[in-house]
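The structure appears below as structure tokens.
Of the protein chains in this complex, one is absent; all others appear in place.
Let's turn to chain A:
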Amino acid sequence: MSPPLLGVEEEVQSSVSSPSVECISENGIGLKERNYLGLSDCSSVDSSGVSSNLNLKATELRLGLPGSQSPERETELCLLNLGKLDEKPLFPLLPSKDGICSSSQKNVVTGNKRGFSDTMDGFSEVKGYVYTEKSWMFHEAGSDSESPQSVGHGKYPGNSGVNVILSTRSPGVKASVKQDEPANVLQEQPRATNGTSLKQTVISNNNTGAPAAKAQVVGWPPIRPFRTKTLAASSKNNDEVDGKPGPGALFVKVSMDGAPYLRKVDLRTYSTYQELSSALEKMFSCFTLGQCGSNGTAGKETLSESRLKDLLHGSEYVVTYKDKDGDWMLVGDVPWEMFIETCKRLKIMKSSDAIGLGNYLVSRSLPKNVIKSIITFVIHHFIDKCVISFCFCFFMLIFCLTI
């Protein structure tokens, strides 16, 4: 991980953004250490790059109508002037009001009374390993000259409690205030390509524009899936069906043989079988990488990720789904649109278990199962004519009985 960080250090010195927050540029605000503990010793705190005007006004709670505040208050609200909040009791000594058991309640109160700073001092020399990680070196390069000592050794300075190095969130936050577009902070912040956040960033982009094609935000509006499912089913019954699946998330459970728990996927986030397949691959590769948590259910398998890909693409595993009628079918036979309308549940099973699916319908009715297994049995195992004819008669007998 070091090479990218080294490259980043220069960038940090020029603009304050973290490598990922490229679009937000700040002028004059360097990375600085912040003292969050309300300690009066501010000497090690202020770095040269920071405006030291601790705005008293900013910390007054004023409750006028919105818009009556002086604009400067807003722009100075962020990290710089929360330093001013040091003077106020940041750690209110509130006794716990919740119904927690008495012993811990006592401890909470006592702990509060001691003050957070005391606790921190106790840790001052000990748990410094957190700060020896590479990423802290990155901050060191970005912060000003008087603080490298404290950072470089990765320990807390002994005398004044903890100097917490502020992450580069702050410029982002300040930028958000200035731009008056808080959504953009979320948008431009580094995000893994997580389906959830992608959707959210899209929706935050949409906040001013006309939402022509509305992006789905996960979990918004906050309605229980039970209710959306029920409503979807009711509307299908009542209204005319225009052939297009309605909006809203379509979560189906996905289980895999040997996995300790189920996952859920939203079928509407995919438009082809390929996308679904790669998403499932990603989702279930963690089970086979030996990282399963110990909730006491399934054991771990230790396959490599590439092996899983071979497994999923190769012949060992197939993806099946349960349709509206309760039958298990192989995924991939029907057009995608039809698939997402009928799919109720997904299951990744071993190919050996999946013989008989796909072209055959595996339904719950017993006679069909019996017939099918007899046919399979006969064809694969017996070549002797006598046995075939015997089995055929047996089959006809059963068939007649079940009619």
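The rule is short, and it goes like this: a contact is a pair of C-beta atoms (placed from the backbone, for glycine too) under 8 Å apart; a residue touches a chain by one contact, two chains touch by 3 or more; residues count from 1.
In this section, contacts and distances are computed from a predicted model.
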{"item": "\"dolichyl-diphosphooligosaccharide--protein glycotransferase\", \"WD repeat-containing protein 75\", \"F-box domain-containing protein\" or \"AP complex subunit sigma\" - which is the UniProt name of the missing chain", "value": "\"F-box domain-containing protein\""}
{"item": "Chain A residues that touch the omitted chain in the full complex", "value": "1, 5, 18-20, 34, 36, 61-63, 65-67, 69, 74, 77-79, 82, 85, 90-92, 94-102, 104-108, 111-112, 116, 119-120, 123, 127, 130, 133, 135-136, 138-139, 162, 164-170, 172-174, 176-177, 180, 182-183, 185-186, 189-194, 196-197, 200, 203-204, 207, 211-212, 214, 216-228, 230-231, 234-235, 237-238, 246-249, 251, 260-264, 266, 286, 291-296"}
